[in-house]
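Heads up: the structure comes next, in structure tokens.
One protein chain is absent from this view; the other protein chains keep their places.
After this line comes subunit A, so read on.
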Amino acid sequence: MIPKGTGASETDVTWEDQQNINKFGRLNNRFHELEDEIKFVKETIDNLEDASNELILTDEDVVRFQIGEVFAHVPKEEVETRIEEMKEVSSKNLEKFEEEKESVVAQMGELKKVLYGKFKDSINLEED
């Protein structure tokens, strides 16, 4: 999103305005990054759910659990514990990202008010 002018108004752009525009740009980038991170973490949590469901169904005592690039033979209980731990970590990350995303959206809303207030039609802050 590029701040464009319609050419009709001669509103001056102060350094403070420029800094607000810059900050809005940074927040918007961070917003998109967070959306991608959240999508990735949600996928991870889904995969872990599927894995633990499969684990319940299997009747083997030894499960091949991926550590690094190899599949180590790990007893079923240990695998269950590990998957629980991984789910915990992912849930915490998801919470952290969602919180940050809310804060970013709020800040962007504030900046929009300020910038539209000064520039009205001369600026476009929406997604294309």
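To be clear about the criterion, a residue touches a chain if its C-beta (ideal position, glycine included) is under 8 Å from a C-beta of that chain, and two chains touch if they have at least 3 such contacts; residues count from 1.
The definition used in the following text is that contacts and distances are computed from a predicted model.
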UniProt names the one chain left off this complex as which of "Two-component response regulator", "Golgin subfamily A member 7/ERF4 domain-containing protein", "Nuclear transcription factor Y subunit B-5" or "Prefoldin subunit 3"?
"Prefoldin subunit 3"
Considering the complete complex, of A:K39, A:R64 or A:K120, the missing chain is touched by A:R64
Please pick, from A:N29, A:N53 or A:S103, the residue that touches the omitted chain in the full complex.
A:N29
Can you say which of A:I21, A:A51, A:L94 or A:M108 touches the chain missing from this structure?
A:I21
Interface with the undisplayed chain - residues on subunit A:
2-5, 7, 10, 12-13, 15, 18, 21-22, 25-26, 29, 64, 67-73
